[in-house]
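Missing here is one protein chain; the remaining ones are kept as they sit in the complex.
Entry: subunit A
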Amino acid sequence: MFDRNKRETHDESDSIPTSETRESEERFDTQNRAREAAVIGPSIQINGDLSGEEDLIIQGKVSGTIQLREKSLTVGTKGQVDASVLAHSIIIEGKVNGDLCGSERVSIRKTGNVHGNIVSPKVSLDEGCRFKGSIDMDQETINKAFGKSATPSVTTKPEHASTKSKNIEINRSNKTGESSAAEKKVNSGSTG
């Protein structure tokens, strides 16, 4: 059930909604965050490793690894991520196929569809979201994920292979026709 490659597809009508009650103050306002975060737009596709020190919103397609240790990642409703993610907080409104490590929290919103394993001290699942995988809230596992061995492998690449924005770095393993647009978007520090 946790083999991501063997994911089973369901019709929308097959969805069994799930939810978790949350305190209202824990809610993030996507629009407010968008003013300060870097944005990967809907037409952008990135294959490779992505790391940085600012909040990031993904509305396009990203595959590889994503590491924002001190910052938050939002996968918007149009976003499709096939990657291991490590971040301070993670909000999923689109599709994710991969493991999510959130040192603070992981929230899957009602439009979110996640197939993977979550490691975080706080996890919330909104009514209507889809989730298949495991949720580990054991502090020991969380420490391990953020300390020694279980982090996604975001390696240091040579200068020529990376594109640096103010705070976001993309290490491309497969440059697509659209990646240059992605670089522009990220480099410009777009506020979406």
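Please note the rule applied: a contact is a pair of C-beta atoms (placed from the backbone, for glycine too) under 8 Å apart; a residue touches a chain by one contact, two chains touch by 3 or more; residues count from 1.
By our rule, contacts and distances are computed from a predicted model.
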Among "Extracellular solute-binding protein", "Energy-coupling factor transport system permease protein", "Sodium:proton antiporter" or "SAM-dependent methyltransferase", UniProt's protein name for the complex chain that is not shown is "SAM-dependent methyltransferase"
Out of A:Gln45, A:Thr77, A:Thr111 or A:Thr141, the sole contact with the unshown chain comes from A:Thr141
Mind pulling the subunit A residues that touch the left-out chain? 1-3, 6, 8, 10, 14, 16-21, 122-125, 127, 130-141
